[in-house]
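The structure's right below; bear with me while I get my questions together.
What you see is the complex with one protein chain gone and the rest in place.
Now for chain A:
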Amino acid sequence: MLALDRVSKTYPNGVQALSRFSAEIRLGEIIAIIGGSGCGKSTLLRAIAGLDRASAGTVTLDHEAIVSPHAKIGIIFQEPRLLPWLSVADNIGFGLADLSAAERREKVARALERVGLAEKAQAWPRELSGGQAQRVAIARALVPQPEVLLLDEPFSALDAFTRRDLQDHLLDLWADTRPTLILVTHDVDEAVVLADRVLVMRPRPGRLFDQIEINLGRPRDRNSPLFENFKRSVLTSLDRSLDRNVPDRDATQGPGQAMWW
């Protein structure tokens, strides 16, 4: 279990990016964190990743405090961040330096097969399209089999079709080993498609505002009325988090709205 206990972050310039954020996230759960710009969602993710230390509060994974990058925690950034001097296969095997060459080759080959890029194994990253590059980045993060995978707006730079493909692909890959996924996004659709639970954050200072459970089976039909309902409740919560006056959108109450205040 990943436990966030009153995580706060104040930057040296005095800006409080994150204030007393607490949450408990079960193994295998898919969490989407959504919120307006400046709500500290990326700050939170970086604290969980151990890339930046929180100013106060703790992040613990199975009772182990996270203060620096951890072997059981992987991260995928908004950009693929592939190493341009390594082939696609070597990029995927980058985190497997401790394994023997044969083991590494085997794992990389399986991962390449899994993300559908087997024929690109020896290509250079610059020869890939944006979607292919991000798939390599996903494979690179998954191949060491992390318990927790963090995703920082991973598909926001992609076009709508590629984004949908990759969302489905991510769920497909997730089903292999069922790690915990924590996804930062500003796309309501993406949050509702992927997440078991959507955490809505409120800016200045960033803090938890609302939680919405998405009680939908998978695969989820993006066009079903139920799906629309969940989207609407996330949107409403998001609007409230930004203190926007929301006319009562619809008579049908989404489950999350009960959390308002």
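Just so we're on the same page, a residue touches a chain if its C-beta (ideal position, glycine included) is under 8 Å from a C-beta of that chain, and two chains touch if they have at least 3 such contacts; residues count from 1.
We take it that contacts and distances are computed from a predicted model.
Chemist: Could you tell me which of "Hydrogenase expression/formation protein HypE", "Sulfonate transport system permease protein", "Spore germination protein" or "Serine hydrolase" is the UniProt name of the chain missing from the displayed complex?
Modeler: Per the UniProt record, that chain is "Sulfonate transport system permease protein".
Chemist: Out of A:Met1, A:Val15, A:Ala56 or A:Ala71, which is the one that touches the chain we can't see?
Modeler: For the chain that is not drawn, the touching residue is A:Ala71.
Chemist: Per the definition of touch given earlier, which of A:Ala133, A:Leu173 or A:Ile214 contacts the omitted chain?
Modeler: Considering all chains, including the one not shown, the answer is A:Ala133.
Chemist: Which candidate, A:Leu82, A:Val108, A:Ala139 or A:Leu173, sits in contact with the chain we can't see?
Modeler: With A:Leu82, A:Val108, A:Ala139 or A:Leu173 as choices, the missing chain is touched by A:Leu82.
Chemist: Considering the whole complex, not just the chains shown, which residues of chain A touch the missing one?
Modeler: Touching the chain left out of view, chain A contributes residues 49, 51, 68-71, 74-75, 77, 79-86, 94-95, 97, 124-130, 132-133.
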